[in-house]
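Okay, structure first, notes after.
Only a single protein chain was left out; the remaining protein chains are all shown in position.
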Amino acid sequence: MRSIRHFFEQSWLLIAASFFFGLLIAITNAALSPKIEQNRNSKLNELAGGLLPDATAFTPIAETIEIQALDGKQQRLVVYRATTGDRTAGWVFQVVGSGFADKIELVVAVDAAFATIAGFDVLASNETPGFGDQIKYSYYRDQFKGAPTDGLTLVKGGDPTTIDAQIVAITGATVSSTAVVRAMDHYLPQIKTQLQQKGLIGHGN
Amino acid sequence: MATDSDGQTCVYKNTLLAGLWRENPVLRLLLGMCPTLAVTAAVKPAFTMGMCVVFVLVCSNVMVSLMRNMLKPHLRILMFTLTIATFVTIADLLLKAFQPDMSAALGPYVPLIIVNCIIIARAEACASKNPILLSIVDALSMGAGFTVALCVLAGIREVLGTGKFFDIQVMPKAFVPWAALSMPVGAFLTLGFLLGLVALITKKRS
């Protein structure tokens, strides 16, 4: 009996404070979580809206898409359907490539038939400033706008303005350029097959 | 403050000034080095980090000061940690809600404020011994000192590393950015030379 009393004498403040702090966190979380959720969506909408300017809404599809990541793990991917009115304008999803120093997170948009890439944007990367981080700049990114979704190759020289399956590497940042192309080549065909199996896009082309 | 006796006013004034230079947490006491180096590639994240630290510092100092007479000595550090962790969680939620870009940029360095030695040092050295008002003044002064040091460091790194200040181009077009300053190496070198400069100034004054 005495030991229990001793325990409470010593720790009542700790116990009271834990309850109080728990309550404080719960209140803040309850007040702010809708706003945080909204921010997360608007960030993706903003990036995706830049890639698919025609689209008016982005909604995650109900079907689960299972893909194999670059490191061989199975993972679940959320694919967003971009719509203009009732018509599907394209598909948007987030993939992760393996860059020079760390992971590169990309948001990729493709057209409604999954035939050509509409564009990509870098969500997060840790590439060397001045070299690898040039993958964020438009002269590299623009090469992907309209490029086919399967079989991209990286070339060292060439004309970056022509739109084809050949992507011209950034001078001094071959690893980062390769990382983007490899991520595209790895993920896009998988997602395409999955969407075809689920009957969301046609089997044509 | 002025209504108090002269000695009292003096204490407040001293506390207020201490954090900015004499006991500047970063430049003089070398506390909280981890965020100092990690988030100072640009001024905006550095300033945001500074504000987060001010928020956590003020809240935890108030809390600790309120319960200073009830603290059991051996559970003291645990109480401090719990208080700080709670307010850091709240700061993190606030940042996610109102500054989502900054929250993404600062990443794990926001929760790492929990183990920032400045906050626990102030709780131990000041708030657990002094009344609320003095604890708040102390928190504000230390927080301001931390923020200023971070912004100076970030200012140097951003202007020379990218040619911008607060995301606005300030250097002439012909200026070639010293990209190395935006990388980890830039953080170490700039802080090293800044501390050297502070040591030089202190020596000249005395």
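Residue numbering begins at 1 within each chain, and the chains themselves are lettered A and B in the order written.
Quick note on the criterion: contacts are C-beta pairs under 8 Å (C-beta built on N, C-alpha and C of every residue); 3 or more make two chains touch, one makes a residue touch a chain.
By definition in this document, contacts and distances are computed from a predicted model.
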Options "RnfABCDGE type electron transport complex subunit A", "Transketolase", "Cytochrome c" or "Phenylalanine--tRNA ligase alpha subunit": UniProt name of the undisplayed chain: "RnfABCDGE type electron transport complex subunit A"
Contact partner of the left-out chain, one of B:M70, B:A125 or B:L197: B:L197
Selected residue (touches chain absent from view) among B:T86, B:Q99 or B:T162: B:T86
Contacts of chain A with the absent chain, listed as residue ranges: 21-22, 25-26, 29, 71-73, 98, 100-103, 128, 175
Residue ranges of chain B at the interface with the undisplayed chain: 30-31, 33-34, 37-38, 77-78, 81-82, 85-86, 88-89, 92-93, 107-108, 111-112, 114-117, 120, 180, 183-189, 191-193, 195-197, 199-200, 203
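Please note the rule applied: only the chains that are shown with their structure count from here on.
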Rounded Å distance, chain A centre to chain B centre (Cα mean): 33
Residue ranges of chain A in contact with chain B within the complex: 10-11, 13-14, 17-18, 21, 24-25, 28-29, 32-33, 35-36, 39-40, 43, 124, 128-131
Chain B to chain A touching residues, read off their complex: 67, 70-72, 75, 78-79, 82-83, 86, 89-90, 93-94, 96-98, 100, 104, 161-162, 177, 179, 182-183
